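All remarks here apply to the structure that follows.
The complex appears here without one of its protein chains, the remainder shown in place.
Up next is subunit A:
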Amino acid sequence: MPWDRNQMAARAAEELEDGMYVNLGIGIPTLVANYVGDKDITLQSENGMLGMGPFPFEGEEDPDLINAGKQTITELRRTSYFDSATSFGMIRGGKIAAAILGAMEVAENGDLANWMIPGKLVKGMGGAMDLVAGVGRVVVVMDHTNKHGDSKVLRECTLPLTGKGVVDRIITNLGVLDVVEGGLKIVETADGVTEEELRAATEATIV
């Protein structure tokens, strides 16, 4: 059985180490916060906050306290606030250890596409280009194939890039792959998924 969304998030949480400052993208990456366990992880929200807490209880929403997805959130005892230039200064400056992000396509050289589909409504890249260019390690979490069954793990991206050669590790419903010299290396397969099945669903070169 391939991993479901929560299993993928749980696997991604294993990437995080005690003491890390981390930025989580929207979608499955947001679920990663549910699986960090006892590890001391500080979440960054790029609109200007370190130490992002859970959603507020009903009636305690504060319009001055939102995350990068514009959702109401809460602060923690460790929380600090800062402006957007400082926030992206710490991102661009490599102070954020890792970003866990969703993707539309990833290529074997680490190219990432996750912000625009030509001909469709373009909403913008937000902070994604800054994050992938700046943080220490980029982990992509996504389904291995699209809804037509085509591989999203490609030799070359077909969509406009978010970053060139920026991805370190790919976690999909079928397994875990690392970007290495010459292509992708299988790190592990999801429970019940064979290496042959993973290879068959992957267009990229596996070394």
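Before moving on, here are some points about what is shown:
Basically, contacts are C-beta pairs under 8 Å (C-beta built on N, C-alpha and C of every residue); 3 or more make two chains touch, one makes a residue touch a chain; residues count from 1.
One rule holds for everything that comes next: contacts and distances are computed from a predicted model.
Between the names "CoA transferase subunit A", "Phosphoribosylformylglycinamidine synthase subunit PurS", "DNA polymerase IV" or "Carbon-monoxide dehydrogenase large subunit", the one given in UniProt for the chain missing from this structure view is "CoA transferase subunit A".
Although one chain is not drawn, the whole complex shows that of A:E14, A:E61, A:D168 or A:E197 it is A:E61 that touches it. Looking at A:T42, A:T72 or A:S151, the residue that reaches the missing chain in the full complex is A:T72. Within the complete assembly, residues 45-49, 54-67, 69-73, 75, 81-85, 87-89, 91-92, 111, 121-130, 133-134, 160-165 of subunit A touch the chain that is not shown.
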